[in-house]
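One protein chain omitted, others in place.
We just call them A and B in the order they show up, numbering each chain from 1.
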Amino acid sequence: MELLIRNGFVFDPINGVNGEKMDIAVKDGKIVDKVNESRAKTIDATGMVVMPGGVDIHSHIAGGKVNAGRLLRPEDHFKDVERKTAVTRSGVGYSIPSTFTTGYRYARMGWTTVMDPAMPPLEAKHTHEELSDTPIIDKASYPLLGDWWFVLEYLRDGKIEECARHVAWMIKATKGYAIKVVNPGGLEAWGYGRNVESLDDPVPCFGITPREIIRGLCKVNKLLHLPHTIHLHTNNLGKPGNYLTALETMRCVEDLAENGKPVIHITHCQFCAFKGDDWRTFQSGAEEIANYVNAHSHVTLDMGQVIFTDTTTMTADGPFQYTLYTLTGNKWTNHDVETETSAGIVPFHYKRKSYVHATQWSIGLELALLIKDPWKIMMTTDHPNGGPFTAYPRIIAWLMSRKAREATLRKINPKARSRSLLPSISRELDFYEIAIVTRAGQAKALGLKNKGHLGVGADADIAIYNFNPETMDPAKNYRAVRRAFKRAAYTIKGGQVVVKDGEVLKHMDGATMWLDVQLCEPCEIELNENLKRRFKEYWTVEFENYPVSEDYLAVSHPIPVKADV
Amino acid sequence: MVEKHKLKVVLLTGRTIEQGVGKELGKITSEYAESVSVCYMDPEDMKKLDIKDGANVQVSTAFGSVVVKAKKSLRAPHPGVIYIPYGPWANVVVDPETHGIGMPTFKGVPATVEPAPDKPVLGLSELLKQQFGKG
Partner (left out) sequence: MPVVKAVSCPVCGSLCDDIELTIENGEVVKVKNGCAMCEAKFLSHRSEHRIRKPLIRKDGEFVETTLEEAIRRTAEILAEANYPVLYGWSNTSCEAISVGIELAEEVGGVIDNTAVVCHGPSLLSVQDMGIPSCTLGQIRHRADLIIYWGCDPWSAHPRHIERYTAFAEGRFEKSAWRGYMAKIRSLIGLKKIRSAAKRLVLKEPSEIEARLKPTFVPSIAREGRKLIVVDVRRTKTAEMADFFIQVEPGKDYELLQALRALVRDQELEVDHVAGVPVEYLEEVVDAMVSCDFGALFFGLGLTMGGAKLRNIDAALSLIRDLNMRTKFVIMPMRGHFNVTGANMVFTWQTGYPYAVDFSLGYPRYNPGETSVVDVLLRGESDAALVVASDPVSSFPRKAAEHLARNPLIYVGPHMDVTAQVADVVIPSAFVGIEAPGTAYRMDHVPIPLKKVVDPPEGVLPDEEILRRILSEVRKIKREKTKAEAA
């Protein structure tokens, strides 16, 4: 099928296109040079913004933890339902939407690629079953590897290459996309209800420190040539004073960087940019983090923006979630996974009038605005931790419009307002920068060659928004910006029009991407024998029942990677 | 408690390994029927009713009445408590009320037990015919 998108204002930062009026041609699901104009279906994008489909580097949309959240919160769904239509399945929202609804809601906003950032390897099949039930969007998931016993043991013994081979096996076995590390060492300690407090706090029973885990996995990542860096949720997340831990974490891998390329991604950075000794003296540490990031090139971040709403927090950080439970007294679900990781879930309501919550809101935006290079910071809410992904249009408006920020500032806790850096920041992102922080930068950080841009050969994932940058100023008309991003005029996925005027036109499967890591030596057999032996000791399932077969992926999209080991 | 050979008890229903194996073998087998048309009783209670292992007894609750075979419990002592494995016989006498949460009361239903030497324990298809008119 051929498609021609005419006359839109195109924002394609990877190819340096900044709002030029041009046509985009599509054939067989890819962007092409030109199409036969008489045969092609035409979309008139005159007066509209055309961008690559949105890419989300970090959003909890599938798997055991997300589903435990859905189970935990019927009250979250009652108020937000989706009726079955002739083409779509029914479902529910709000902060933890059911799978079909998740796919539709992303597509309605013009997002076409989403990364689920926390897959417990033992339960990887579950993550993939849900991803396969998440329609339209392409997706992938990061296995949690930072507290896997194999990693702890090999890194403790200094066996980096051995560790790399096992990590490669694990990524293939779980059909994963990147190395996810959450509160390194802390999750193993949580097995007995404990935690680690600093980068040099030894992990109980394992004789290794968080610093060694982070550095070790950074090296492993390089040996394996994975397209993304290690994806790290820092130690001490959610604790006052933790911006120091975040800075130290970034510093601890400085020497591992080469050619100015990133080696670490600090995720939902807002949650680890807290200054102060306790909740009373709590303050923003965004400036210090931004200063460091502005001076260094080995790190990328995503925001983890907070939205004032009732949401559901869920991370693999068991001890953090426990703390949140003791702070709030709310419902609390915990789920430790043998040999690998943990998870916790606590409902949470961010309130405008709370000093801490309002400051958190400010920190996320301060980070995005103070970090000068938009390629280093990506827009996320750490869905649903800071708020549901459906709040993206509001965040875009805050980023593009000082007026929008001020409107919210007026309504928040006065102490938080008076301490916020936002009133002093005049920066307003333009559509080009928005395209970077919502798609191009994310695709680049993920190493997704065919996503996040509209160059010839790219996947024809395209979003068209009804906003005319020639006649309207987004900084002034921020409500129109919000409306435009909430309901895309068109969403095109793999060359097919899936959304028009915010309505889903068809239910179709998206692909699940995973890394087919190829090791250079034929060491598979040896590896398998070693694994088999230890399986019985470490896990309660049999070796051959552990890996996720490709049958679990509705559409499997392996990406070959050649490793150095 | 004994009033003319009638004993007031608390009825529990639940799993047994025999029922578990029986259900995997298939539910029209006589093994299955025999494994679930029984009532486990405390030996002291059986003495009170003057019945022997394997005697027919009638178990009645506010919701129904069913004849099953009394069996000496290996899990005694539990005076005043009788136990019928999950199955169609137990269902005749459990409390259907879900108290607004979707779940009937399968355990702890007040019941009476009395000897029923003249009444037969129905087979599965007879029981279904009697209860549902189908089967």
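Descriptive notes on the structure:
By our rule, a contact is a pair of C-beta atoms (placed from the backbone, for glycine too) under 8 Å apart; a residue touches a chain by one contact, two chains touch by 3 or more.
Computed from a predicted structure; not experimentally measured.
Among the displayed chains, contact with the absent chain in the complete complex occurs for A, B. Taking the complete complex into account, A:E544 is the one of A:D33, A:D278 or A:E544 that touches the chain left out.
Residue in contact with the omitted chain (choice from B:L7, B:L49, B:I84 or B:L124): B:L124. Only one of A:R6, A:K21 or A:R89 touches the absent chain when the whole complex is considered: A:R89. Among A:W111, A:Y142, A:Y243 or A:Y322, only A:Y322 touches the chain left out of the display.
Touching residues on chain B toward the chain that is not drawn are 10, 12-17, 20-21, 23-29, 63-64, 73, 75-76, 78, 81, 83, 86-88, 91-92, 94-96, 98-108, 124-125, 128, 131-135. Mapped onto chain A, the footprint of the missing chain covers residues 62, 64, 66-68, 70-74, 77, 81-84, 89-92, 97-100, 122-123, 125-126, 129-130, 133, 191-193, 205, 322, 325, 330-339, 342, 345-346, 537-545, 549, 552.
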